[in-house]
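Missing here is one protein chain; the remaining ones are kept as they sit in the complex.
Letters A and B mark the chains as written, and numbering starts fresh at 1 in each.
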Amino acid sequence: MTTATLARRGRIYVLEARYQFLMVLREPAFAIPTLLFPLIFYLFFGVVMGGRGFSVAAPTYMLATYSVFGVLGPSLFGFGAGLATERDSGALLLKRTTPMPAAAYLLAKVGMALTFGAAVVLGIFFIGAYGAGVMLYRWQWFALAGVVLAGVIPFCALGLAVGAWSKSRAAVAITNLVFLPMAMLSGLWIPITMFPAALQDFANVLPAYHHAQLALKVIAMDGGQGTALHVAVLAVQSIAFLVVAAVGFRRTESGAVSIRGGGMS
Amino acid sequence: MPEEAVARLSGVTHRYGAVVALEEVDLEVRRGEVLAVLGPNGAGKTTAISLLLGSVAVQTGEATVFAQRPGAPEVRARRGAMLQISGVPETLTVGEHIDLFRAYYPAPVSASRLLAMAGLEGLERRRFGKLSGGQKQRVMFALALCGDPQLVFLDEPTAGLDVEARRGLWDEIRALSESGRTTVLTTHYLEEADALADRIVVLHRGRVIAEGSPATIKSHTAARRVRCVTGVHRDRVASLPGVVRSETRGRYLEILTARPEDLVRALLDLDPDLHDLTVVGAGLEEAFLALTRAPDASEPVS
Partner (left out) sequence: MNTENRTALRSVWILLVAVAGFIGALATLPVPGGVAAPEQKAPDESFAIVDVTLFDGEAFRRNQDVWVEEGRVRRVGAKLRLPEDLPRVDGRGHTLLPGLIDGHVHTFGGTLGDALRFGVTAVLDQFTDPGLAAAARTARDEIARTAEADLFSAGMLATAPGGHGTQFGLAVEPLTGPEGADAWVRARKAEGSDWIKIVSEDGAAYRGDIPSLERETIAALIGAAHAEGLLAVVHVSDLEAALEAVSLGADGLVHTWFDAAISEEGARSFAEGGIFVVPTLSVIMGLFGDSTGLRILDETEEALVSPMQRQTLSNRFEMPEGPDSEVALENVRRLHAAGVQIVAGTDAPNPGTATGLSMHGELRLLARAGLESHEVLAAATSVAADAFAVPERGRIAEGTIADLLLVRGDVEEDLARTADIVTIWKDGYPVVRETASTASSPEIPPAPEGPVIVDFEDGLDSGFGFGWQVTTDAMNGGASTADLAVEDGALVVRGETRAGFAFPWAGAIWFTGAQPMQAVDFSGRSALRFRTRGDGRSYTAMLFGAGAAATVPPTVPFIAGPEWAVVEIPLESFATADPSIIAGLAFVAQAPLGSFTFELDDVEIR
């Protein structure tokens, strides 16, 4: 492959990412909740409420979990709702008739989730550090940011699966049905240790739980399960989501045209 | 070499579950022509286009574009498309969409030329969501042309547009063919096919039922609908020459025919008391029925 071709292909990836990001940034219904909700929630539950009584570690614990929450949102909504909308509007189909590499489209969405996630993480870190006095070693700040942002991989895969199987109208609702209960039951809002044992056991099936545990490991506030376990569960789940997504795409791809063709008569 | 096929469907049959979308279809797109695929909704036009775009996999038969499989990267780079139901994200501007699509192609048309070709000058900073229906279609048109394609597919490009917007887009499509590009457009307006196409292929219920120049096709589609109140039984009427179909609707008898004068004369001979007689031009579907001369009594005429 020549340099020019490489440069051209590179440009596709860059522009796809750029416009993907601009597109959602200009969409208040996406940008405001994904950026502000985790910050406001953290401010309220982590800093204002979290400091009650003798509960020593609330702002630190929630710093990690709300950061995970902050990455979960754009990943799920960017892929779940965003992809379903673009597919049903025909935009995705149109792109697929062009020479655009499919990877450019997918990576752009991952990049968008990463960018929004990074903005939220930074916001939460600063609120925690300067609003609640959270203090970590420098390696912990960096490692926490890194681990949290790595969450885009399983979460985008999950979003892809949701997006592949839902119609655009329903996608936002379905994504919320996945997003909010999973955030809650994974201990992203309230520490998992406050739940009844049955719910704590149930959390083991949720990717956000395992990811949050990895993030909490950085600050030594996790539940004590092994790192390998969390990583393995996330890897298996990511692959499973991708398979589910692929099946979903195959189904809707053949179905979409028939619905379209038949829907007009 | 105007006869050379740049795209071809050979013996293609395509099913969605139990529904047959295309049946034994042979279709050829010749270099430099504007081919209109004409047919009512549900005739299989979009399926045919999708097969040639490679966005639907071939089940039976063969689809080739530039003598390659329709999804091949080289094909994608030389082909442009405007899909029947298509939008692009509403929060990006016209200019941004064009910028992005141009990046997909190795030798794109300049942005300013695209804006001119699609009649979008002055709108490049406007967000897609803020455009009128006609302007949106023009954007989709421009996006189809970003890669300077040799072959352009336009799937119902004027669907949902008002008369003025439709005529405007016609001018752009004409200019396209004048620039030497091969164009395939689908439509369910005979008028549109007539105005734009060098050649028309008529699809009906997944079959090619006619093919030829616009003049040829038009001459076959002069069906009329005759309606009257008469004591003559519809089966008797059906046996009259030139009758495609006859049907009782309430107290009326409705007859579809390619030769209304002969029919009316014969009816009046059979029933001097015949009254409330009207003769109207039939719709496209009736025209196709006339073309096929294959009445299907179980199917009500809509």
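Definition applied: a contact is a pair of C-beta atoms (placed from the backbone, for glycine too) under 8 Å apart; a residue touches a chain by one contact, two chains touch by 3 or more.
These numbers were taken from a predicted model, which means no experiment stands behind them.
The chain omitted from view is touched by exactly one of A:25, A:184 or A:221, namely A:221.
Contact with the chain that does not appear here is found for just one residue of A:132, A:188 or A:203, A:132. The missing chain, though absent from the display, is touched by one residue of A:43, A:91 or A:118; that residue is A:118. Across the interface with the omitted chain, chain A contributes residues 4, 7, 10-11, 14-15, 17-18, 47, 50-61, 115, 118, 122, 125-126, 129-130, 132-138, 140-142, 145, 190-191, 193-194, 200, 216-217, 219-224.
One rule holds for everything that comes next: only the chains that are shown with their structure count from here on.
Centroids of chain A and chain B (each the mean of its C-alpha atoms) stand 43 Å apart.
Residues of chain A touching chain B in their complex: 5, 8, 11-12, 15-16, 19, 22-24, 26-27, 86, 89-91, 93-94, 96-100, 253-255, 257-258, 260-262, 264-265. Only residues 16-17, 19, 21, 40-42, 44, 46-47, 50, 53-56, 73, 76-77, 79, 81, 83-89, 91-92, 96, 99-101, 103-106, 127, 140, 143, 146-147 of chain B touch chain A when the two sit together in their complex.
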